[in-house]
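Shown here: the complex without one of its protein chains, the others still in place.
As written, the chains take the letters A, B, C, D and E, and residue 1 is the first residue of each chain.
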Amino acid sequence: MRPAGRAPDQLRPVRITRGFTIHAEGSVLIEFGNTRVLCTASVEEKVPPHRRGSGEGWVTAEYGMLPRATHTRGDREAARGKQSGRTQEIQRLIGRSLRAVFDLKKLGERTITLDCDVLQADGGTRTAAITGAFVAAQDAVNKLMASGKLGASPVLGPVAAISVGIVEGTPLLDLEYVEDVACDTDMNVVMTGAGHYVEVQGTAEGVAFTRAEMDELLRLAEKGITELVGLQQKALAA
Amino acid sequence: MRPAGRAPDQLRPVRITRGFTIHAEGSVLIEFGNTRVLCTASVEEKVPPHRRGSGEGWVTAEYGMLPRATHTRGDREAARGKQSGRTQEIQRLIGRSLRAVFDLKKLGERTITLDCDVLQADGGTRTAAITGAFVAAQDAVNKLMASGKLGASPVLGPVAAISVGIVEGTPLLDLEYVEDVACDTDMNVVMTGAGHYVEVQGTAEGVAFTRAEMDELLRLAEKGITELVGLQQKALAA
Amino acid sequence: MRPAGRAPDQLRPVRITRGFTIHAEGSVLIEFGNTRVLCTASVEEKVPPHRRGSGEGWVTAEYGMLPRATHTRGDREAARGKQSGRTQEIQRLIGRSLRAVFDLKKLGERTITLDCDVLQADGGTRTAAITGAFVAAQDAVNKLMASGKLGASPVLGPVAAISVGIVEGTPLLDLEYVEDVACDTDMNVVMTGAGHYVEVQGTAEGVAFTRAEMDELLRLAEKGITELVGLQQKALAA
Amino acid sequence: MRPAGRAPDQLRPVRITRGFTIHAEGSVLIEFGNTRVLCTASVEEKVPPHRRGSGEGWVTAEYGMLPRATHTRGDREAARGKQSGRTQEIQRLIGRSLRAVFDLKKLGERTITLDCDVLQADGGTRTAAITGAFVAAQDAVNKLMASGKLGASPVLGPVAAISVGIVEGTPLLDLEYVEDVACDTDMNVVMTGAGHYVEVQGTAEGVAFTRAEMDELLRLAEKGITELVGLQQKALAA
Amino acid sequence: MRPAGRAPDQLRPVRITRGFTIHAEGSVLIEFGNTRVLCTASVEEKVPPHRRGSGEGWVTAEYGMLPRATHTRGDREAARGKQSGRTQEIQRLIGRSLRAVFDLKKLGERTITLDCDVLQADGGTRTAAITGAFVAAQDAVNKLMASGKLGASPVLGPVAAISVGIVEGTPLLDLEYVEDVACDTDMNVVMTGAGHYVEVQGTAEGVAFTRAEMDELLRLAEKGITELVGLQQKALAA
Partner (left out) sequence: MRPAGRAPDQLRPVRITRGFTIHAEGSVLIEFGNTRVLCTASVEEKVPPHRRGSGEGWVTAEYGMLPRATHTRGDREAARGKQSGRTQEIQRLIGRSLRAVFDLKKLGERTITLDCDVLQADGGTRTAAITGAFVAAQDAVNKLMASGKLGASPVLGPVAAISVGIVEGTPLLDLEYVEDVACDTDMNVVMTGAGHYVEVQGTAEGVAFTRAEMDELLRLAEKGITELVGLQQKALAA
């Protein structure tokens, strides 16, 4: 049995709160059960050096975790003087995932930076971050369009993400922390609203997994992402 | 006239939410108007090298600001690879302020770390952090006592902090961002519940200030801190 | 048509040279076409802090690229003072892949470090690194067994890796640099000799990919890895 | 009794040596008893990025302590790779204090950097640094005026600083090291020649201090600074 | 007796392989016995800030050692986040040595960077690096001339380097690792093809050395370098 009696293919309760803070062009608190990530979208009228003069924009992401977002306190990366490999891996994943649904030419020479900061962690922080960052990015784009800075939307469609894994032989959707620790295989899947893959990252933490297991994991992920895209749209329509 | 029609000696609305996150021994969201700081207290059963074997504990603090807590996005200190002088100055101030109301011998060889992370900034983040960190620290101490790890409380009494300043010749209590930018003198005052000074840091940002002005600022600060200590007690009694 | 007239499901010529340098316990130069990676395995009779006293060993990896391994000179990471996110991501992947085929209990409290340094890059450096690192690790284990330090082998079986991708709609095995730059989807697959998955990392660099495309990519990868495992065994038997 | 039989409101012997080194535009060795700080003022015909094109100049400071300026050898910050929080706090204080007596518009787009390096420490290094830096800055300004680069002086008046503190219940002026270690309250005061406050930084190191104690400390500080300003003028007139 | 029966004034077998890797403008694997260094020359059409607009070029070098080039594994400098003092000393020496035989005016505003990476170390890595780097640099210059980017060669003549030392009272040419560890005096000599000195760096590791010993060491070095210059020319003519 899963905690709180969840079915194997059931998401945790998801909550998406727009406008969580006041300064950012997009600011979303996303909750997957006890996992809470604050995603802000910041628009700056400049691009990094490798895009200058290209006429194209840039979408990037940074990820962080408050030191006591976790069960035991972790080091503060700013104090330690560098970001961990895990942090860099995650922020690169978020950036690629968001760029996959952006037409950078239509964005024009400006940058949208998605800051995803984990206030509370209980598994699935990177997938919650991607799902919430899309909503924040959409809000920022809407502001650019409302102000006349953008005529047509550079957003090609929604993107969302979920984790799946195999715990004691059972494929499960949306792992929470105690499941994540116990799982043999952990997979993060990022998909578009059209049901196509943006990223698939599967890792055997214990024994290697078979093709049949992978197929079942992908099926679960697709189900979960379809639901998340629906929740994103509902939140944006509110 | 101040924003929102505030009187010169009036605090912004203060809100103290205990148990804001679930993992930390103490977790407080404190709001001074639009300034919102998450203060967590983490207890660890070890002390830094310079205290080992002393039989005494340690209380320390770290401070951070989410990149988009502010009007325009600031660099992420973890990505830049170092904490700014301002950040270090503030976290040293928070640590000293909290240690001022702790009997470290009674705490025993354990450390309480206060992480103060600004989710949204509108002036006064360091004073909100000190005021909220005290509540989080008290919650952590209460847990240690409830669990029998501590027999007697190491807390000597409350501590709270407020900013005061002179804007266009008028001394004001609890500066918000637009006032902070415009002020000639900026002073942060940290006091105990007994009305004694823990820290006084006054800076002339424009013209130097007179003794008469300092006296008026100290009077305002004392009024504000008395109110904050009352609000801390009310929150802890809830 | 692919460069050098390769078929879509054909590997580049693979060469595995054992004993490429003299000091390391295992030292393998692996070549996938023009990609050349030097993989050394170093045995040290100690483990990192988080394994001490556990009775278990550790297998880890570091990755680097000589500044002029590439078409244009890249920064030297040692001179710049930090490893890029890409470097960290790759070395974490190599480490996880090798640990997947090691029984760390049987290894005993010692560490095998796999240094994978790219002398010449032409696409697929991380998959060549994993494939070569396994051979170097096996050589190091053989030495430990020959010297009587290990009674039974901690190696559970072979592991190898290959890249696959979709270029202009065609799924291809073992991308070289010009294909990698042009591809829409890039996937790195790590498998055991038994045909089970250790890692699957697929990224849509242009348009998102469909389930049918993923199935074809996984089929190609399986074919390539089967061949690579055969080449590893042949090299080890030489 | 204080060391060397000093009265509670008595400064240590102060010595100000101008032209201590030959290259800098201003070079002052200042001694407060055994505390010796070399303060140099360097003029550069450029400003930091945030001032460019403003027509205004900049005044800034850096602070350092030779490793064996102290009783026991401290780490060399250059070797450790970063400045401590204490160092940054002090150099920010020196910079703000000097800017308080500069009209940056009149300075024109040039920078004066005040390097304050402690050759020997015996308490009060930051206050000696501020007091000496003013003399060095005045020398540099005089050179700019003599060379015709500046028509009118950008210096608004003198600035000096002193520490005060409470040791075993007695308020004392100008703490030396043994007193600093033993004190309950430590306050650094920076004032202009006109007797107005530029900075007040009071810290309760042991018990919190009362308003009456603060009043007495401010009275002592004012007395000391009045004397220091006189000594600065005498040195500049020599 | 020396290892492998070498005479005191005999070089180890030297091998110079041009075109060792494919991307660099010059790429040379140089071997002094078991010491193997990969030297690449990279041409970039830009110069560092201090040369911009001067019309002159720049020649510089970077040095690295693969972690397991040595008997026991050394730290990876990129992972540790900084280059050691030894590494910096060596790369500065290589850069100065190569600049000594370049007419930077004739080179024009471009940079040649010599990357010297030690694949296998057995003493004398810095002297092998200088000797190999010259060949790589010459290849790069030849390419610039063949492509018409340079009319006249900026190379003034060859440069090569060798180590000499005193082991148990006997002066020896070209120390290998076991001799280097045992030597009392270690000297690195860099000379031009014309027999003039570019660098002489002698260090007494045990007892100080006499003038007579220095004379003998210089004689040995001159003999070795004459041979190395011959081998460079032979390799370039191949």
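The rule is simple: contacts are C-beta pairs under 8 Å (C-beta built on N, C-alpha and C of every residue); 3 or more make two chains touch, one makes a residue touch a chain.
Since the model is a prediction, treat every value here as computed from it, not as a measurement.
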| note | Contact set (omitted chain vs shown chains) is D, E
| field | Given D:Asp9, D:Glu62 or D:Asp180, the one touching the chain that is not displayed | value | D:Glu62
| request: Among D:Thr17, D:Gln120 or D:Thr226, choose the residue that contacts the chain missing from this document, as touch is defined above. | output: D:Gln120
| query | Residues of subunit D in contact with the chain that isn't shown? | reply | 21-24, 27, 34, 36, 38, 40, 42, 44, 62, 64, 66-73, 76-79, 81-83, 87, 113, 115, 117, 119-121
| query | Taking the full complex into account, what residues of subunit E touch the chain not shown? | reply | 82, 85-86, 88-89, 91-92, 96, 100, 187, 191-192, 194, 196-204, 207-211, 214, 218
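Here is the rule we use: only the chains that are shown with their structure count from here on.
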| field | Minimum number of chain-to-chain touching steps separating subunit B from subunit D | value | 1
| request: Kindly list the shared contact partners of subunit A and subunit D, in label order. | output: B
| request: For subunit A, jot down the residues that touch at least 2 other chains. | output: 81-82
| field | Topology of the chain contact graph, where touching chains are joined (line, ring, star, complete, other) | value | line
| field | Pairs of chains, among all present, that meet the touch criterion | value | A-B, A-C, B-D, C-E
